[in-house]
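Apart from one protein chain that is not included, each protein chain of the complex appears where it belongs.
Order of writing sets the labels: A, B, C and D. Residues in every chain begin at 1.
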Amino acid sequence: MLKIDHLTKRFGGLAAVNDVSTVIEEGRINAIIGPNGAGKTTFFNLISCVHKPTSGTITFDGRDVTSLRTDQVARLGVARTFQTTTLFDRSTVLDNLIVGHRLRTHSGLWDVLRGSSRLREEERVCREKAREALDFVGLSRVAHRLAGDITQEERKRVAFALALSTDPRLMLLDEPAGGVNPEETEGLAELIRKIVRHGITVALIEHKMNMIMSLADKILVLSYGEKIAEGTPEEIRRNPAVIDAYLGSEHAEV
Amino acid sequence: MLKFDDVSLKYGSFLALDRVSLHAGKGELVVLLGANGAGKSSLFLTASGIHRAAGGSITWEGRELVGSKPSAIVQAGVVQCPEGRKLFPQMSVRKNLELGAYVHRRDPGPSRQTLEEVLELFPILREKQHDPAGSLSGGQQQMVAIGRAMMGRPRVLLLDEPSLGLAPLVIKQMFEVIQRINQAGTTVLLAEQNAYAALRIAHRAYVLESGRIVREGLPGELLADDSIRRAYIGA
Amino acid sequence: MEMLMQQVLNGLTLGGIYGLVALGLTLVYGILHVPNFAHGAFYMVGAFVAFHAMNAWGWGYWVAMLAAAAVVAALAVVSERLVFHPLRKASGIHPMIAAIGVLLFLEAGAQALWGADFQRMPTPYTSIVEMGGITAPAQRLLIIAAAFALMVALHLFLTRTTTGSTIIAMAQNREGASLVGIDANRVSMLTFAISGMLAAVAATLYAPINLVYPAMGNLVITKAFVIIILGGMGSVPGAIVGGLIIGFAESFGAFYISTDYKDIVAFVLLVVILSLRPQGLFAKRGH
Amino acid sequence: MSGFIDSRAGWGLLLAASLAFPWVAGNDYHLTVMSTAYIFAIATLGLNLITGYTGQLNLAHAGFMAAGAYTVGILTVDHGWPFWGSLVMSGVVCMVLGYLIGVVSLRLKGHYFSIFTLCVGYIMFLVIEKWEGLTHGTVGIMGIPAPEAIGALSFESPLALYYLVLAFLVLSVWAMQRIVKSLLGRTFIAIRNSDELAEALGINLMRNKVLAFMLSVVYAGVAGGLYAGFVRFIGPDMAGVHHTFDMMIFAMAGGLGTVLGPLLGSIGMPWLTQYLQFLQEYRFIVFGPILVMLVIFMPYGVVGSVTAWRARRNARKGQQHAQD
Partner (left out) sequence: QEVIKIGYSGPLSGGAAQYGKNVLDGMQMAVAEINAGNPEVGGKKVRFEVVPLDDKYNPSETAINAQRLVQQHKAAAILVPHSGGIFALQTSNERNNFIVLAYSSVPQITERGNKLTLRIPPEFTSYIAPFSRYVMGRYGKKVAMIGADHDYGKAWAAAFKPGWEKLGGTVVAENPMSYNRATDFYSGVSKALAEKPDVLFVGGASEPTALVVKQARELGFKGGFVVMDQAKLDEMARVVGGYGLLEGAIGVMPVSEDTKPENKAFIERFGKMYPGRIPGSEALWNYTAVHATFRAMQLAGSASDTKAIHAKLDAAYKALPPEVNPGGVQGVDQRGGTVTTERGAAVRNGKVEPIQTGQ
C-alpha cells in the first residue's frame, strides 16, 4: 500500500535516511528496527510528511504523496502516534477525542453560525467515533475523567484511540511500548493485533525484541540511515549483519 | 546507607507514595520493579529533592535528605539519571557532560578522566560531542543522560529506566556498565522495566505497586516467583 | 563621507544601548520563557536612581551608576522571588501579564517618588571630541566603549565560565539543571540580577544625552523586543547583532529616508527578516 | 456559580440583568461606563478566540480595533457613508487585513508570533498616525455621526446607545458560543494543545489558524466601529498596545478559554478602575499588585477556576455512572 523509492533525508551533512526503498504491506504488521540514531523516527517523519525528503518518492495507494502536507496525508489515511501525547488536561478524555474525527467532516464556519443539520449530524458522528475508539482500546470507563487525571498507560491507549478515530488505513506507531512493563506490553501487542484484524495496516518502531518477533509479519532493519536487511522475523533473527549491528549475539536465540 | 523510612508523597490529593520503606546498603545494587505509574520515578524525584515528601524521611549516611535542596543532595553524592532525560537540548553533547560534573567544578582533574570513560563507553557520543544534544536520536540522548549522571561521580546513583529507547545491543552494554560502576563501589538504585536483565545484576530487589512496597527479596527468589515472572518479565 | 561617519557613530551609540537592554531581556527570557515586559521599567528605575544619587546626594557619575546597578539588581531579584518564581510552572501568558502588573506598579511608583516631569541627568563628560572632521560628544563615545566592553565581558562570562553555563543550562531545562546540582533558585536570581544591572547601566549611560521620566522605558523596550526576536530569542550574539542592526537601521533610515519614518524602518525590517527566516537570525537548531 | 450561569437559565438571567440595568443605574455615567465596557467586551471575546481557544497571543488586537474604528470614521466623515454601511465595512476591512497579516504572522510560533504581532500593532499605529491623507494623522477624526435611526429607533441618547451596544454584545456572545462549542471550536482547541498532534490528526493548521485569526479580528473591527459611533472621536492612540494589554487582562481575570470569563472580566475590570479613580495617579501602585496576585492565585481566572472544579466533580459522577 505504501511504496518507498530511494528515500534520502539529510540534516546538514548527516544522512539520517539514506537511499531506502521498501514497501509497507497492506493488512500486515510492518516493524522497523535498528540501532539508536539509525533514522527510524526520521523515516516515520518522512512518511507522515513532517519532513520533506531530500530525494526519493513515497507512493500511497499509487498516489505520489511526497510533497503533501502532514494534514493532507492524514486525510488520505495515515495516522501516527507520538511518544508523548499532549492532551488538554482540563477537559474530559472523551472531549479530547472528539476532534480526532474532524478530518472526515466538512462543516465550516457557515454551518456553525447557522447551526445546520449537517453540523449536528457530523458532531454526532464524531462523538460516536470517539466512543467507539475508546471502546476499542478498552478505556470506556475513563471517558468522563479529566485527561489530566489518567495514568501513563491510559495515556498511551488514548493516543491509540486518537489515531483510530481518524479512520486511518495505515497507523505509524513510534515505540508504543516504550517504558511499558511486560504485562502491559502484552496488552498493547494484543491491541495492535486487534487493530490489524480490523483491516488497518500497522508500521511499528520498537526496541522490544520479544514483542517485535512475536508481532511483526515483516521487519525492516535500518542502520546509519541505510537499509541493511528486510524479511520475516525468522530471517532477521538469523541475519549476521543484524546481529552485528543491533541484536547482539544472545538475542539470536531468545 | 541510603534509607527510605515511611516516605509518602502527594500530588494534590493523589497519594503517589504510601509509606514506602526501603534501603540500599553501601555498594549494593538494588532494583526497583513496578508497573507503569507505580511510583518509581516519584520515589526517585523525592530522593533528589525535586518533590517534597509529605511524610517520612530519606537518609544517606545518616544525613536527612527530605527538605534539602536538589543541589545539596547532588553535592552529597546522590545523583540521578532521570526519566525523560532532562538534557540541555541546545548545548553541545560535551557541554552537557561537563555540566554533569558541576559539583566538582573546583576539582576538574578527575572529571576529565571520567569524561574520557564516558566517551569510551558510548563511542557515538565522541563522534557527536559538538552537536547540540537536542539533535540526537532518542537513544543517543539516553546515553548522554547516563553519561551526565556518571560525570557527577556519584556515591549513590539513581537510574530511572536507563534502558528506555535503547537498542538491545546497547542495553546489554549498559547493564555491564552499571555493574562495573557498582563494583567500583557506587551504590546503585535502579528502576527498570527490563526486569530480567536488571535482576541478573542485582543484589536485592523491591516490587512497588500503586505507591506501596509489596515485595522484597533476592533476585533468585523473585525470578522463581511465577506471579512476578508473569507481571514483570513476560511469558 | 563625513555625514556617513556621523551616522555610523550614531548607529553604534544606539546599537550599543539597545543591545545592552536586549541582552538583559534575552537572558531573562531564558529563565521566564516569556518576554519580560517589566524590563523597560527596570531601565527607567535605573535612570532615576542614578539621577537621584547625583542630584540629591551629589554622588559622582560612576558611583551613581554602581548604585543604580545595585538597586535595580536588587529590585529584579525581589520581583523574581515575589512574582516570577511562584509562576515558574505556569503557562506563557501568565508571567507575561504578571510582568505587566510589575511594569504598572514601577511606573506609578516612580511617578509617586520623583514626579512625572522630565529630568535631566548631569554627566562629567560634556566635552566634544573632534576627529577628522566629525564631531562626537564625549558621552557618546563613552556609551559606545562601555556598551561594547560590557557585551564582550558578558559573552565571555556566559561561554567561558561555569557559572555562565549554569545560566544557559537553567534556561534550557530547569529540572535537569537541578539534577546536576545547580541551585536553580540561585541561578535564576543571579540572572535577574544581571539583567537588572545591564538595564541600569544602559540607562545611566544613555540618560545624559536624553531625558529621565517615568515612561522612558517604553521607548527602549519595544526596540529591545524587536531585537531579541530578530536575533533569535535567548541568543546572546543575536541580541548584540540585532541591536546593531536596529541601531544602524534607525540612524541611516532617519538620515537617508526620513525622520518621520525612522520608527517604521525598524519594524518593517523585522517583518521582512522574520518572513524570510521565521526563527530569527541566530536561533540554534534542536528539537 | 458558573455552573448555573453557564446554563441556559444563567445566560437568560444575565441578559435580563443587562436589560434592566438602565433602571438600576439611574444616570448616564453608569450607562456610559457600561456601554464602553460592552464594546471592549466584544473585542475581548475576539482576542479570547485566538488567544484563549487557539493559543496564539495576538498583541496587535487593538490595532485591528482601531482599523475598524477608522473604517467607520473615514467612510462616514470623509465619504458621507451611512454609519451602518460603514460598520459592515469595518468588519470586512478587518477580515481582509486579518487574512493578509494572519497568513504572514501565523507561520511564526509561540512568542515569536506574539512579538511579531506586537510589531504589527505598532506599525498599524504608525500608519494611522503618519498617513494623514487617509486618517487625518495625529489630529484624529472628529464629528463621526451617531448611528442613524432605524425606523422609529434613534440612537442619540445614551440609553438608546446602551441598548444598541448590548444588542451587538448579545449577538457576539451568541455567535461565539456557537463557534467554540462546535467542531470548529474543538479544532481550535486541538491546535492550542499541540499543533503537531493536531496536524497529525489531519487538521490544516494554517487554514484553521487563519480562520480563527480572521474571526477574532472581525470582532475587534466591529467593536472598533461601534466605538467610533459611540465616542464619535477617534485618534491614533486607539491602536496602542496598552489597549491590547487591557483586553488581555480582562480575559485573564475572567478566565481565558471560556466565553463567560472574558465577558465578566471586561465588564468587571473597568468598574474596578472607576472605583480606584479616587487614588488618582497612584492607582496603578494598587492595581499592579492586584494583577500580579490575580495571576498567581487565580491562574484560570474566576470562571476558569470554577469550571475546572465543576468538571472534576462531574467527572467523578460520570465515572460512578460508568461503573454502575
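What we mean here is this: contacts are C-beta pairs under 8 Å (C-beta built on N, C-alpha and C of every residue); 3 or more make two chains touch, one makes a residue touch a chain.
Just so it is clear, the model here is predicted, and its values are computed rather than measured.
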Query raised in the report: What shown chains does the left-out chain touch?
Result: C, D
Report summary line: Sole touch to the unshown chain from D:140, D:268 or D:289: residue D:140
**Report entry** Contacts of subunit C with the absent chain, listed as residue ranges
**Finding:** 3, 6-7, 10, 13-14, 17, 107-108, 111, 115-118, 120, 128, 135, 137, 209-211, 213-215, 218-220, 223, 250-255, 258-260, 262-263
Query - Hidden partner interface residues of subunit D, rising order - result: 27-29, 31-33, 36, 137-140, 142-144, 146, 156, 158, 227, 231-235, 237, 274, 277, 280-281, 283-284
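Please note the rule applied: only the chains that are shown with their structure count from here on.
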Requested in this report: Between B-C and C-D, name the chain pair that shares the greater number of C-beta pairs in contact.
Outcome: C-D
Query raised in the report: With chain centres defined as C-alpha means, what is the inter-centre distance between subunit C and subunit D in Å?
Result: 32
Query raised in the report: When the C-alpha atoms of subunit B and subunit D are each averaged to a single point, how far apart are the two points in Å?
Result: 50
Query raised in the report: Chain adjacency by touch: line, ring, star, complete or other shape?
Result: ring
Report task. Give every touching pair of chains, nothing left out. Result -> A-B, A-D, B-C, C-D
Requested in this report: Mind listing the subunit B positions that touch subunit C in their complex?
Outcome: 48-50, 69-71, 74-75, 79-80, 82, 85-91, 95, 98-100, 102-103, 105, 132-135, 148, 152
**Report entry** Parts of subunit A lying in touch with subunit D, wherever the complex brings them together
**Finding:** 48, 50, 69-72, 74-75, 79-80, 82, 85-88, 90-92, 95, 98-100, 102-103, 105, 107-109, 111-113, 115, 119, 122-123, 126, 140-146, 149, 162, 166
Report summary line: In the complex, subunit C touches subunit D at residues 29, 33-35, 82-83, 86-87, 90, 92-98, 100-109, 111-112, 116, 222, 225-226, 228-229, 233, 260-261, 263-264, 267-268, 270-271, 274-275, 278-280
